[in-house]
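Missing here: one protein chain of the complex. Every other protein chain is in place.
This part shows chain A:
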Amino acid sequence: MSLLRFENVSKSYGDEEVLHDVSFELDAGDVEVIVGPSGSGKSTLLRCVNRLTEIDDGAIYLDGEDVHAMDENALRRRVGMVFQDFNLFAHRTARGNVTLGLTEVLGLSEREATERAEQYLQRVGVADQAEAYPAELSGGQKQRVGIARALAMDPDLILFDEPTSALDPELVGEVLGVMRDLADDGMTMLAVTHEMGFARSVASRLTFLEDGRIVERGPPERLFEQPDHDRTREFLGGLTDLHR
């Protein structure tokens, strides 16, 4: 059974239909990369998965369970999220950012949580910065803490919303490196990113979203080499040029 399934999902803000009849599925261990122009509904699609946004039509299933029928906090415990602007808790250290969910949501003791946090900060390579506050970290370090925060909850799936687009170019690599390692470890990921090198080498599927519709979806090589739609070629071509 697929880990995540979108079934004819639609979402409107007022008169504006932001997602139109979106269907796709994702198996455990898959890395799905979503690309699309600004305003095409990529963030909205991600936020529907953990119900930061509620859909109007259709259904989303996590491991066969309708997410709409789940308790939203229980759902979010199983679906991690990494944000473009990091959204680290400004008043907590790197370690504190990771422990909050562990103590408050998973009910770990302060000590267990600290141990687990250290372990995950180590894994993303910011163990030395455990005591630092977000304002004292570089963008790349912040985002790696953001990933550790999501990862430490031991989620079934992690959502990445343009995790590298707020970073200085020289810091992008360290974050992509961590994501690559996660993919190698079999983490299921749904990532909005315009890093085409990453999509090419890591993604199991690439989805091109435009105006809230899936224009085309398939293995990245196929979309790059022989897309069915000219629009896909045009868009991906533009991205690749941009990032060369």
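Simple rule for what comes next: a contact is a pair of C-beta atoms (placed from the backbone, for glycine too) under 8 Å apart; a residue touches a chain by one contact, two chains touch by 3 or more; residues count from 1.
The rule is simple: contacts and distances are computed from a predicted model.
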Listed names "Amino acid ABC transporter permease", "NOP58 family protein", "Gluconate 2-dehydrogenase subunit 3" or "RSAM-partnered protein", matching UniProt entry of the absent chain
"Amino acid ABC transporter permease"
Residue among A:Glu136, A:Asp184 or A:Glu234 that touches the chain left out of view
A:Glu136
Which of these, A:Glu16, A:Glu104, A:Asp128 or A:Glu225, touches the one chain of the complex that we don't see?
A:Glu104
Among A:Lys42, A:Arg76, A:Arg95 or A:Arg116, contact with the omitted chain is made only by A:Arg76
Residue among A:Ile60, A:Leu88, A:Val202 or A:Val215 touching the omitted chain:
A:Leu88
Those residues of chain A that touch the unshown chain are 50, 52, 73-74, 76-77, 80-81, 83, 85, 87-91, 100-101, 104-105, 133-136, 149-150, 153
